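Not every chain of the complex is shown here; the ones you see sit where they belong.
Every chain is named by a letter (A and B) in the order it is written, and numbering of its residues begins at 1.
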Amino acid sequence: MMTVSRNKLTKKDITNMSLLSAVLQLGFNYERMQAMGFCFTMAPYFKKIYGDNTEEVAAAMTNNIDFINTEMHMATFLNGLILSLEEAGEDRELIRNIKNGLFGPLAGLGDAIFWFTLLPISAAIAVSLNKQGSILGPIVYMVIHFFGAISRVPLGHLGYNLGTNAIDLIRDNATAITKAAGVLGVMVVGALIPSYVNFSFPETFVIFDVVPVQGIFDTILPNMLPLGFVLFLHYLIKNKNVNAVQLIFGIIVVSIILSFFGIM
Amino acid sequence: MEITLVQGLLLALVAFIGSLDQQMEVFLIFRPIIVCFFSGIVLGDVQLGLSSGAVAELAYLGLLTIGGTVPPNPLIAGIMTTVIAYTSGVSAEAALGLSLPFALLGQWIGMILSTLYSGLMKFADDICARGDVAALGRLIALAAFGKALVSAVVIFLSAYLIQEPITVLVSQFPEWLIHGFRVAGNLLPGVGLALLLKVMLKVDNVAYLFIGFIIATYVEMGNVLPIAIIAVCITFLSYINSKDRQAYDVGGVDDDGI
């Protein structure tokens, strides 16, 4: 393998590869999950590196058609990293080990940032705009996620430039960032509860003939019912292993029953 | 109101494009807030698109695809919420409840396709062994196209072909039943939030849940952005603080000054 000649990738190549990496989940399946998209993202650049040496291209591709499942933006980072290693002629076994060691932690990190932080915040902003009847809601949402989408370009470059240094970097910061994203996400969820979960009894639901039940709760702590409701659902999910579909059905059934008796 | 053939086809187009994005998770235009908006445009009722988008987005906020799991389909839920509200005249909240069967249908189809697609790996391996880049491209394009087409067909059937029976069914619902679905629609966002908490809530950060809740309850804010900003600030401060601590423990930060 030592005598293989390699072409250099340009900055533009890495940018294009990063854009291409959007295909990651095309062809997603339960056997190898994102294997096809992950491999195809890099394939044109393997070809660029090895030129007409189809044998090497095939070897590099085969090395990357294994099972992989990670977060989309982090995949781009990993693609950049692998291309830099491939270009440097690193041992393919090593490359595969690095890939297999990193995709899990990277998934956690990426999910924390994109799914658990960016998504609820952008949704919250957009929903509040929607509720005011403004078309800014969807527009702002698309703009935010447009930037989310193209953030894969610097991530791809980062992976490429760091090369093997990437491994230490991830080890040092993954916990801190995941933790930080947790704080952010949890606080936003807390803030969403009063605005978006609409759990209240109608004026007409009274006890002792005159005392409206909702008034009692509002006197003690406004929005305590939505809060309690979410915490109760969380308890069911976490401790009773109830799944989302069961919850949704349950809520619909209970809602209809409460509606029938005029309680809600 | 009735959905015309052209509208039905356009909705299918929204579903097709949405499904491609849903597979790629790239621009997030498959999320209810966006597909409802476009569905609203197609149906000529933008306000309906906005309100159903708001309701459905929140309900499906925590129903994410983490780790490759397939949740009730938010793309289909979004479009069908708008469609049912439009054709049956019920509120967006009630329509959200009524759209659930379709979202589950979408989930099951998605799981079946991802199972079937496992068969493609055989071809992929061969292609890689040949080093045939273009062929790999064609394979995934085809796979993506297949999934998208299925979504489009599902939407065309659900939104256009069977609109009559759905409308008739809904029109026979008693008031308390419709109201019950509306109540459910108001509560469903709680599921999304609870699912988010499942992953994010730790002993470490549970305090922030309550802080966010209290602020939002007592300080009038148009949206959640200011709280997100405060949360970023807190996060950043504690990050700085822990870095400081580390540096200090290692030996002697704070040498500036004099």
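The rule is simple: a contact is a pair of C-beta atoms (placed from the backbone, for glycine too) under 8 Å apart; a residue touches a chain by one contact, two chains touch by 3 or more.
Just so it is clear, the structure is predicted and the values come from calculations on it, not from any experiment.
A single instance of every chain kind is placed in view; the whole complex contains them as A x3, B x3.
Operating definition for what follows: only the chains that are shown with their structure count from here on.
Taking each chain's centre as the mean of its C-alpha atoms, subunit A lies 12 Å from subunit B. By the touch criterion stated above, subunit A contacts subunit B in their complex at residues 22-33, 35-37, 39-40, 43-44, 46-47, 54-59, 61-62, 64-65, 69, 72, 107, 111-112, 115-116, 119-121, 123-135, 137-138, 141-142, 145-146, 148-149, 176, 179-199, 221-223, 226-227, 229-231, 233-234, 236-238, 244-245, 247-249, 251-252, 255-260, 264. Residues 23-29, 31, 33-34, 37, 46-47, 50-51, 53-54, 57-58, 61-64, 66-68, 71-72, 97, 100, 104, 114-121, 124-125, 127-131, 133, 136-137, 139-141, 143-144, 176-177, 179-181, 183-184, 186-191, 193-202, 204-206, 208-218, 222-225, 227-228, 230-232, 234-236, 238-239, 242 of subunit B are the ones that touch subunit A when the two sit in their complex.
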